[in-house]
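Yeah, one chain of the complex is gone here, protein chain that is, but the others are all in their spots.
Should a chain be cited, it is by its letter among A and B, assigned in written order, with residues numbered from 1 in that chain.
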Amino acid sequence: MLRLACGVLLLAAVTIFTTSPATADGNGGVQTPSIFAPVSTPAYAIRELTWIVLVITGAIFLVVAGLTVYAITRFRRRQGDDGREPPQVYGSLQIELAWTVVPILIVVVLFLVTTRYIFAIEGRPPVPEALEVTIVGHQWWWEIRYPKLGIVTANELHVPVSDPAHPTPTFITLQSADVIHSFWIPQLAGKMDVVPNKTNRIWIDPQKPGGYVGQCAEYCGLQHAGMLLIVAVQSKEDFEKWAAQQQAPARNDAGVQAGRELFSSLACINCHAVRGTTANGVFGPDLTHLMSRRTIGAGVIQNTPENIRSWIDDPASLKPGALMPAMKLSREDLDKVTAYLLALR
Amino acid sequence: MSVLADTMAGRRGAGAHRPLLAVLHEWVVTVDHKRLGVMYVVSGLAFLLVAGLEASTMRLQLVWSGLHVVPPGTFNRLFTMHGTTMVFLVGIPIVFGFANYLVPLMIGARDLAFPRLNAFGFWAFLFGGLLLHFSFVGGEGLYGGGSAPDVGWFAYAPLTGRAFSPGNSTDYWNLSILVMGFGTVATSINLIVTTLAMRCPGMTLGRLPVYVWMMLVVSGMTVIALPPLSAAQIMLLLDRFLGAHFFDTQAGGSAVMWQHFFWFFGHPEVYILMVPGFAFVSEIIPVFSRKVIFGYPMVVAASMAIGLLSMSVWAHHMFAVGMGSPLNAAFAASTMLIAVPTGIKIFNWVATMYGGRIRFATPMLFACAFLFQFLCAGLTGIMLAVVPFNWQVTDTYFVVAHFHYVLVGGLVFTIFGAIYYWFPKVTGRLLSERLGRWHFWLFVVGFNVTFLPMHWLGMIGMPRRIYTYPADRGWEFWNVVASLGVAFQAAAILVFLVNVVLALRRGERAGDDPWDAWTLEWSTASPPPPYNFETVPVVGSRRPLWDLKHPDDPDGPHE
Partner (left out) sequence: MSSRGRVGMICLIIAEASLFAVFVVAYLYYLGKSLNGPFPREVLSVPILGTVCLLSSSVTVMIGARALGRGAVGRSGAWLFATFLLGAVFLTLTGAEWSRLIAREGLTIGTNLFGTTFYALVGLHASHVIVGLVMLALITVFAWSRALGPANAERVELVSWYWHFVDGVWIVVFTVVYVVGR
């Protein structure tokens, strides 16, 4: 029994250490979004707090479990037991007082530590250098707006890296267009719910460039599992380059004129926006720079020409329950619209 | 079947074989607390099998990333039905079923205070349960999960509004639980009245068995905490059918208000489920350690403290909603505080075992596993009260692990312990110890293999209620392990069912008092006659049978 327990613990330890590191490129393509691999101040603070809590609760576990094991082994009925009843002990005021007072003290300490971290994380005011982002949760995708930069995109959040010496955090305002969602990137911060008719705030200051993943963490309907999040943390220069590219209106390639006209005349513009054209729908993701994103369908499918084509033809085939209807275009129309979208870099 | 019926009715030996219809009729019209208790527990166990199948299907779908064992809509119905069934159709009926059976016997009474109300409570539960499961019929067909509810067992608004849940699935959830809720409140009132007004001579409140005290606290909690759920459900009903706007965010309504109302019920609810588990082990551990429970007054006081404090912690389910730091801190405080009376109980149980002569019969095995598993559950609960940590792991598999350690590792284990302990009283026959051991070991291994890794999965980013997950998150390995545990648990349940069937047919006769125990139910026949006691018992201490067996050293002077 003991050997089995040790074996399990060893296996657990091995797995913990092999899955902890999580960067965009490390570990053979695996990006484990572990709370033990933080890169941003709120997540660092929480990891620190987690260690404190684990030590306290671990100690309590060892003491209590140890006493229980002792009681079970030492006082089990042995062979040749004469069947007499042991001395009946009805209680002890001193012992009971002790095991009431000590837990209360532990609780007081834990509460004070916890409260300090609560206010430190939640109470941080924005700084002038902070980037402001507004994220609106939809069933089942994320609308991402940079109000002061005039950028609107979807599902993939780009932020500049923050130098701890001169922090440039990102403050995110969270709203919902329909039901409750929850915004969660474990390596950056704890989660914050996205609630309709309520505005929540959260902040991050990622200190290492790279890609970090998360997903919606409050059940929101059929494709709750398909509402992934990707955060690209970039150097200041890369971020500014990205922002400039995103601020530009949509490319107007002559070669895809046919597709563009088709897009503008079909129901597409009821839901989607393409800045610089007549399309200004708000129910679906902004497509102005669709091809600058790595994935479509809120992280569920890779952004490739074939997938774009399949998505337009029948979104439910790639993401069952997606609220975009199948457009039922003819093959030629589908080719034209696909070509147009592929040009929206 | 008639052997079972005859046995339950106290007709021993080969009596006259009665027609099946007559037997069924007797059970259907019964108002006898013992029969209703059995009906509650048997129904609860049947629903346990159904919900277990739902869980097994989910674990199959999640064993690897990107599987298509069931479509997403079906998966969402499965986790909703699994949670709803386990809480309302397994946990509640089994704990109240046991109370139904045991409380009158333990206090020397003839039945509950209101026998017909008791029957109403049972049939309201059964009707509600069947109505909920009727939702599987029609709709998208069985493979699609029918029209079963798919909004999660706590049914957050506004997902449950007409706009986002068209069709009837949410209505099945709403109405069936509303109906069941009335039955549960009725049964709780019944138990309170019985305990306060029908004790036998000599049984002051200070001499109540710990089990009865705890069920009194549980019943009090139910009376106060269940109506808020009914209120919220009535509001949802008005929203969905009459166009009201209680939870309609488009009209200025508050989605968070549903959460407050639901969890004001929901948190006491989980204590309503767990405290009866404490009550079971408070009877089992002393008997199998051969020692009186250590610190009876404190155990009772701690239970009352839990009952009271449980009404003050509800928003710890809402730390990520954005209530603001002062409220977050306040609920962290109350949640950590409630750990104190809960922890004290564990110490009392261990102190009871300390210095004893412990006999590891099957009930005691389950009680011992409970001690370790519930310790684990309580400690992860304290971790969850640390709000910033909560922000990381709430709504993840860490929470799933926590509450399964409470409700399976805690409640289900103690229920099995209780079944092995009181089965001889109810049926007059002993369950097999050998099969009991197989049941226990298979279950303890399977349960821990499934749920221990989930703590880790939550901490590496896996949220709850997802029908699949991306391949590049590193979650597959521990999902495989978790799914493997299911096989052991299923085997354990199978062994248990075989044990029950064999025991009913040819189990060893138990006699009045097979465990050499000390409370009043062991002073009457197994099974008890319909009137429970031939003469009304008169008691002089908390352990009337100890006094009878040890006239030289009765409990009275020590209490």
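In this text, a residue touches a chain if its C-beta (ideal position, glycine included) is under 8 Å from a C-beta of that chain, and two chains touch if they have at least 3 such contacts.
The shown structure was predicted, so the numbers you read here are calculated from the model rather than taken from an experiment.
Across the complete structure, the visible chains that the omitted chain touches are B. Touch with the chain omitted from the figure is made, among B:His245, B:Arg359 or B:Arg437, by B:His245.
Only one of B:Ala232, B:Met459 or B:Val486 touches the absent chain when the whole complex is considered: B:Ala232.
The chain omitted from view is touched by exactly one of B:Val42, B:Leu131, B:Leu175 or B:Met198, namely B:Met198. From the options B:Ile189, B:Ile293 or B:Val449, the residue with contact to the chain not on display is B:Ile189. Within chain B, the residues in touch with the undisplayed chain are 113-114, 185, 188-190, 192-193, 196-199, 223-228, 230-232, 234-235, 238, 242-246, 251-254, 257, 261, 264.
Assume only the chains that are shown with their structure count from here on.
If each chain is reduced to the centroid of its CA atoms, chain A and chain B end up 33 Å from each other. Interface of chain B with chain A (complex): residues 71-73, 76, 150-152, 156, 158-159, 163-164, 249-250, 252-256, 289-292, 294-298, 320-322, 324-325, 328-329, 332-333, 336-337, 339-340, 343-344, 346-348, 350-351, 353-360, 368, 371-372, 375-376, 379-380, 382-383, 385-396, 453, 456, 459-461, 463-470, 472-475, 477-478, 550, 553, 555, 558-559. Across the complex, chain A meets chain B through its residues 12, 15-16, 19-20, 22, 27, 29-36, 42-43, 45-46, 49-50, 53-54, 57, 60-61, 64-65, 67-68, 71-72, 75-77, 81, 85-92, 95-96, 99-100, 103-104, 107, 110-111, 113-115, 117-119, 121-123, 139, 178-180, 182, 184, 186, 189-193, 195-198, 200-201, 213-225, 228, 299, 320-321.
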